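Every protein chain but one is kept in place in this view of the complex.
Lettered A, B and C in written order, each chain numbered from 1.
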Amino acid sequence: MSTATADTPPSGEKLTRKVLTGDHPTWCPGCGDFAVLAAFYRFLEQEQIPHEKIVTLAGIGCSSRFPYFVNTHGGHYIHGRSLPFAVGVSLSRDDLHVFVFGGDGDGFSIGGNHLDHTARKNVNLTYVIMDNFVYGLTKKQTSPTSPIGFKSKTDPTGAIDQPINPMKKLLASGATFVARSHAAQVKHMVEMYRRAYHHKGFSVVEILSECVEFYPGAFDAAVPRKQGQFIEIEEKKHDGTPEDEKRHDPSDEEAAFRLAHLEWPGVFGVFYETQRLTKNELEAQLNQRARERVKGKSDLEILRDTFAKMR
Amino acid sequence: MSTATADTPPSGEKLTRKVLTGDHPTWCPGCGDFAVLAAFYRFLEQEQIPHEKIVTLAGIGCSSRFPYFVNTHGGHYIHGRSLPFAVGVSLSRDDLHVFVFGGDGDGFSIGGNHLDHTARKNVNLTYVIMDNFVYGLTKKQTSPTSPIGFKSKTDPTGAIDQPINPMKKLLASGATFVARSHAAQVKHMVEMYRRAYHHKGFSVVEILSECVEFYPGAFDAAVPRKQGQFIEIEEKKHDGTPEDEKRHDPSDEEAAFRLAHLEWPGVFGVFYETQRLTKNELEAQLNQRARERVKGKSDLEILRDTFAKMR
Amino acid sequence: MVSSDRSSQPISGAALQKEVLKDAVIRLAGNSQDGIQTIGGFLARLAGRTAQEVMTYMTIPSTISGGPSIFQVRMGTGEVLSAGDSADFLVAFYQHSLESHIDSLRERGVLIYDSDHVKPDLSDKRFIYFGVPITGLTIEAVGGSAREKGKNMFVLGLLARMFNLQIDKLRQLIQERFASKGESVLRNALLAFDAGFAYPADSVLKRYYYFEKEKDEDGRVQITMDGNQALAYGLIAAGVRYGAGYPITPWTSIMEILRSELPKYGGTFVQCEDELAAISTALGAAYAGHTAVTGSSGPGLSLKMEALGWAVMAEIPLIIVNIQRGGPSTGMPTNVEQSDLLQAIYGSHGDAPRVVIAPENVEGCFYCAIEAARIAREFSVPVIILSDQSLATRIEAFPEPDLEKLMITPQLDLAPRGADFKPYPLDGPTRHAPPGARIDGKYPTVTGLEHDEHGHPSANPAIHMRMTARRREKLKKLAASLPRPEIYGDQEGDVLLVGWGSTWGPIREAVRRLRAEDKLVGHVHLRHLHPLPNGLERLFTRFRQVFVVEMNDEGLYGFGQLATLLRGRYAYQSIRSITKTDGLPYKVREILEGVRRLSADHVSTFSLYPNL
Partner (left out) sequence: MVSSDRSSQPISGAALQKEVLKDAVIRLAGNSQDGIQTIGGFLARLAGRTAQEVMTYMTIPSTISGGPSIFQVRMGTGEVLSAGDSADFLVAFYQHSLESHIDSLRERGVLIYDSDHVKPDLSDKRFIYFGVPITGLTIEAVGGSAREKGKNMFVLGLLARMFNLQIDKLRQLIQERFASKGESVLRNALLAFDAGFAYPADSVLKRYYYFEKEKDEDGRVQITMDGNQALAYGLIAAGVRYGAGYPITPWTSIMEILRSELPKYGGTFVQCEDELAAISTALGAAYAGHTAVTGSSGPGLSLKMEALGWAVMAEIPLIIVNIQRGGPSTGMPTNVEQSDLLQAIYGSHGDAPRVVIAPENVEGCFYCAIEAARIAREFSVPVIILSDQSLATRIEAFPEPDLEKLMITPQLDLAPRGADFKPYPLDGPTRHAPPGARIDGKYPTVTGLEHDEHGHPSANPAIHMRMTARRREKLKKLAASLPRPEIYGDQEGDVLLVGWGSTWGPIREAVRRLRAEDKLVGHVHLRHLHPLPNGLERLFTRFRQVFVVEMNDEGLYGFGQLATLLRGRYAYQSIRSITKTDGLPYKVREILEGVRRLSADHVSTFSLYPNL
């Protein structure tokens, strides 16, 4: 864990777990979301972002209660719309660090379209989807990631609709950073947070986070101490070795799609990363050009000139 | 053009262009949508579906006025929601043939999420997106398919947001039939209609259809008589010839993605086709199992039995 | 409450005092994990089976992992109108249960507590104390491994003995409930139950309780269920076979029932990606010729407002269920409120008249569903059913509906339409032709644009006027067909209480108490909120004061939502408001206080300058 460096906030306040702890979580004991939260604390402790510049936002769901449990500026918005809300924050306040949290229902069902459009526009923010393959808060209905056969209250004889493939959806969306992690792997989550955070643009991390109440054991297949396998993506080192051939190049979209198609439980790590101008930058360029045209005039002068043309 | 066969509706009414013609289109002279309509007439003339079983539905937009111009049962619903509306029609009336029409704004912007979920559920219907890369009805705003640099009223200095790649979006959605056509190619459109129609499940065809008013020349690059190239996908014939190696296998999703990545204006034809149980079939199976459990009881008897347990 | 002395069979004869009750309010306070809902449900069901009146009330914990929660049952042989302002019996599982709920116990009420967990202040002489080592005895009975899992069944047994309940019926209920969960679960449940029943509660308390008498059997069996069940089964009885929804508390259980049940009837309920899709899918089914349903709670209703306007414009029948909860926004999802009324009526853009009705109790949920379907079909209009969180989760017994008479088996009308086919004739009811119906001539395109009689889009000013009038007039026609509600209580006099929805019981009880004080008080309860039935002015003008009792805010001008509507229509200064916004069902006492406050403040009623 790194100690505070030049990044330390001017006030000298150090981000510790204690400082970062908000309300006591209302999650069920054993819920995977606790670990996702713990990893977030640890990531923040490592990064030492100025405290007041951190914003945690969410929609509605168990996972979406996240902002209450982190002592930073936060927003608990409405179901499925946390991303467009975050877009407003990010685009109007480039000085902030915006993190959005939510569940599979919030992000892939009601909010699925906002995800696609925020991604293609490459708005600068980090989005964490705590995927438990079920609607937790409303107590066990089928979610768009529930596998076929999953018995929920809305599919008492087992789900029949083909679930989405989250990685495929995220890749197709145009997101410039796409990763996958597991709530049983705190170190891995911290690393994904770190890389997502340092990525400029729209970064998204899906974290498999078990709902012990309504879908216990859902992700055991990727938990070593439950006879599962947690397979991490090995990334290319570009070291010219033959082993490197087989390693994954995160800038290769097709390769990323291939990883997304691996059989359950698949692999974990960074599937895809690329650089593209962010919408924040593009809008800033627009503004700069516009400002040049008005040549340092004050707001008052600009509007007065406009009115002069309407006389 | 085939003549009426056993499929001819019982009433003996033959589907002719005259019979099928609805209102006089309100489109601008020269609009690509006229050709999309003409091809639809021709397709119906070929198929001779029973007249009263055809349903044409749409949202809002220039293209979405389509149902008025076809003399069949029709619905002009609200902006972006034509697909879920069509889902209600299809799932509750398996005897009908449901066609949905709309624009790029209707389908990829406000309606983008419904597209994904209707596709993954594989609801049995055919969806035609008349993509003109612009908002026509509202008079030239940027659409999610407008290319970067396109000057619209909402991007007077040129669009800056990365557009979606429609084919990629459709492929990632889980649609079981994905094709692409061009309004300048009536025969090709008719063929795509035909194949989409005969596909069981959710079939979607994107048709590049020029908005002569607000985006003239948008698709010239694929119009031979304007020095463009209209490249059709050659599909595998499985004839063991070496040429066949290079041909496209529509059941190969990865190959389809590769086609989707080709440089503008890309290729036309069936990108992807696969078979998967439709939601219509899956729900029917559910119902059958449920009906077996209640063993031929009448509705009244079933409810009475339920109430008996609540005494 | 005084008893009739109809003789009976006490469990153990000797030396016990028999206390006869007309009804009893039993509050179970624990954590939601303890299965107190289950005990409550069994008691309610039992009451139903023995033709008693019953009403329940519960709270839902706000943390996901459960937590403090109560279940209150009021059962008895009189008319049970509300779940009770205060409890006669309190069962406290934990110290926190005791502390949070002791104030709800009436004086001389009985506190039953788990003496393994709870230490009451025995010096407080207001209550009768009855400690039972519930935890210990349950573990002993079921075996250590099952931990505390059977405490609820133990308590059920205990209550069965105290109240001299029919234990064969209770055992049967346990059997029905646990049979499918495997033999050992059932065995443990019965072991715990028997242990509770074996505990000599009566002799410790030196008394047992006995409900006055069973109601006169009128031949009708009772069924017991909660409001959401009643609504769901009402929809099925009404011939609704298609629907679509998205989960949200407290609507969800309706869609869960429909998703499970409709396939048996050859129907389908679709879980959609969101509420916009849900209403659209339901409208698709309606367009295709079915009576279809969608539903939600507050936030979801807001999302349906655009599509609802399409249904009004296209005159497509649809049932929209809205289970109201505390608002605005996410608000108080597990509390009750009646604050969606004006949205239900006015929430879509444009003049978009639709029908709004509200059930007054669990039985009403069933019949409202049936009526909604009838109105939707007959007037080709969307109908909103406004239920609420308390009705949704409250269990009541009511006479089994006469399904022979009520049950509708739906039929698609695919008859060919002639050349004169007009979906929207100016001089008659809407006549849609669903797809599949042959049409001589033009096939219709059903649209949300303004249109003429043939459904053809038109921006002609005269057509918009006529069609706007058409959409309004058909609701007026419906209004004319509605029965004028009866006044309960005095037919003229001092105060008329007007209510709607789940406040029915407490208002009625308040009227009884006021009349017992020799006040001239009546009660009118409106099931039809939009359109209102005609002739209400004839009721209102018979009373000096008209107080509208609602669970919503007094608003900017001092009037609740129904009061605002009624004043807007009648402009009577006599119409005023009793409102509250604490997210809990009305206590009778609160209504009485409201009546007293407003009656005292009589002057302002007729002032020309209210609310300065």
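The criterion applied here is as follows: a residue touches a chain if its C-beta (ideal position, glycine included) is under 8 Å from a C-beta of that chain, and two chains touch if they have at least 3 such contacts.
Values in this document were obtained by computation on a predicted structure and should not be read as measured data.
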Residue of C:Leu16, C:Leu414, C:Leu584 or C:Leu598 touching the missing chain in the full complex:
C:Leu584
Suppose we count only contacts with the excluded chain; which residues of subunit B make the list?
26-29, 31, 60, 62, 76, 78-80, 109-110, 112, 135-139, 141-142, 144, 153-156, 213
On subunit C, residues whose C-beta touches the chain left out of the figure:
62, 276, 298-299, 301-303, 305-306, 309-310, 312-314, 324, 326-332, 334-335, 337, 339-340, 342-343, 345-353, 447-450, 459, 461-462, 464-465, 468-469, 472, 475-476, 479, 530-532, 534-535, 537-538, 541, 552-557, 559, 564-565, 567-573, 575, 580-584, 608-612
Kindly note down the residues of subunit A that lie in touch with the hidden chain.
11, 22-23, 51-56, 67-68, 71-78, 81, 83-93, 95-96, 113-114, 116-117, 283, 286-287, 289-291, 293-294, 298-300, 302-304, 306-307, 309-311
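Just so it is clear, only the chains that are shown with their structure count from here on.
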In whole angstrom, what separates the CA-based centres of subunit A and subunit B?
32
Counting only Cα atoms for the centres, state how far subunit B is from subunit C in Å.
43
Multi-partner residues of subunit A (at least 2 other chains)
109-110, 112, 144
Could you list the positions in subunit C whose residues touch two or more of the other chains?
273-274
